[in-house]
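Apart from one protein chain that is not included, each protein chain of the complex appears where it belongs.
== chain A ==
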Amino acid sequence: MTVSIETTREALIADRPLPSTRPEGHPLLSVEGLSVSYGDASVVHDVGFTLERGQSLALIGESGSGKSTVAKSILRLLPTGESTVSGSVNLDGRELFGLPERQFRPLRGRLLGYIPQDPSSALNPVRTIGSQAHEAAALAGESDARVRRRDILSVFERVGLPDPERVYASYPHQLSGGMLQRVLIGLTVLPRPALIVADEPTSALDVTIQKLILDLLSELRRDLGISLLLITHDLAVAAERAESIVVLKNGIVEESGSSSQVFSTPTSAYARQLHADVPALNPDRYRSQRGAASGTTPPAALPAVEVHAATKRFRAGDVDVTALDGVSFTVARGTTHALVGESGSGKTTAVRLLLGLEQPDAGRIEVAGTQVHGQTSAGLRGLRRHLQLVYQNPFTSLDPTWRVGRIVREPLDRFKVGERAGRARLVEQTIEEVGLPASVLSRRPGQLSGGQRQRVAIARALIVRPDVLVLDEPTSALDVSVQAGILELLSRLQREQGLSYLLVSHDLALVRQLADTVTVLQRGKLVESGTVDQIFARPAHPYTRALLEAIPRTSPGLAQS
């Protein structure tokens, strides 16, 4: 392994034909007065920061804050003709905006690398990894195909890809997201650029993979002396991985400074808000609100949901896949139970069984004492009045052609609840309960923000007065501050209405904030269950420990160590 690292390094150093101007004492990257607008809409306004050689800087903000636009304008990848860019970006002594494309292109890849957000769409789907890697290596200046192949295989090994030969011969769809992101990181560090811009490099990956990828980036940065501009929405990740932080809001720099300073003594109200909203940093935020609810019900009462030894198998091609293998859990009335696991862990299957969308191959599933499977469709409909689902993505789960009033009223019409006039009153009341003004009722989902849409989805689920809400990753499509609002709402509704929640999530920090009890699933099997306090304080299973370690550390400044 050590040998291969050395060869890679030699190869990398050897094919670095760019003469660096390297003015000592100058920062590697300095951005001054950067403004970007699309037509009349200004998305970035007068942004400036500097990044020293070998250091890492995190650009943080929510969606719409302009952080990706800043990254793309440094990379000069903004769509031409649609955007107007002004200001100055100086990289390694060169003023990037002044360069004609012909002179800038040789710098791409070799001086300035880019790691995209979603690795699954970042490689050409109809060409092999190897052919695309050759292209990248050739652009980096290596003309000998055999040398290129050797470099590619060793860099694949360097970024922790098992069996580089197989990866080399694969098409992108044959690899997992984590492996693809390693490929992309490998191809980016291959020409050994001075600066890598990583745009949310882990947000499309599973939590345990996220940590591994961030670790890899930190390690490569340290070993190869590459500077990193990290774009993220997560303050905890930023503090853990970068030496300095720039906080962006609506295209304007709210605050900037060293990580420890921005993290522990934020001066702007917005940075303080961000800090308060990150689940990893505030484990007990909703505890006091919920405490009242979870203690009230006598433990002898019938559980809201009981799943006993449920098993479900699917056929995928010629192989049988056991999506859920003898899993049991209960949701006590008025409490929140969390199902935790990564993609493929069986969370979604469990929810589908619970909703009666799939039949279990073995086991028993009961909602409020009534068995779910083997019900007629009329029986299932009755059952679903007690059990409602809030979907993960409010951007796709609401019919864009319906007005909000009709969306929220639909379940009432389906279940024929009350009179017409009574339904309208109930709709207004429920919309108010989820913290939205009555004026949204006449609007369509497209006119609402993500947080407002998720509130509409919650209202739609609540309106039939169910006992149990299934929350399927309810905040994963939302920004942290919006997420905090939704969590606040869910805690309040639980307290006021005595609801039981089944929370499905891969995010343990979120689970710690919201749940009372936890079941951890891995590849369809239950690996651990217990109360939140037990699991977080004394995780027994290695997989649970890996998930816990994936929560960003709450103390900053770990980037160097």
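Here, a residue touches a chain if its C-beta (ideal position, glycine included) is under 8 Å from a C-beta of that chain, and two chains touch if they have at least 3 such contacts; residues count from 1.
Just so we're on the same page, contacts and distances are computed from a predicted model.
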item	value
Omitted chain (choose from "ABC transporter permease", "Roadblock/LC7 domain-containing protein", "ABC-2 type transport system ATP-binding protein" or "MtrB/PioB family decaheme-associated outer membrane protein") - UniProt protein name	"ABC transporter permease"
Which of A:118, A:410 or A:428 contacts the chain that the document leaves out	A:118
Which of A:58, A:96 or A:323 contacts the chain that the document leaves out	A:323
In chain A, positions touching the absent partner	75, 77, 81, 105-110, 112-114, 116-118, 121-127, 132, 135-136, 139-140, 170-171, 173-176, 184, 187, 314, 316-319, 321-323, 343-344, 346, 348-349, 523-524
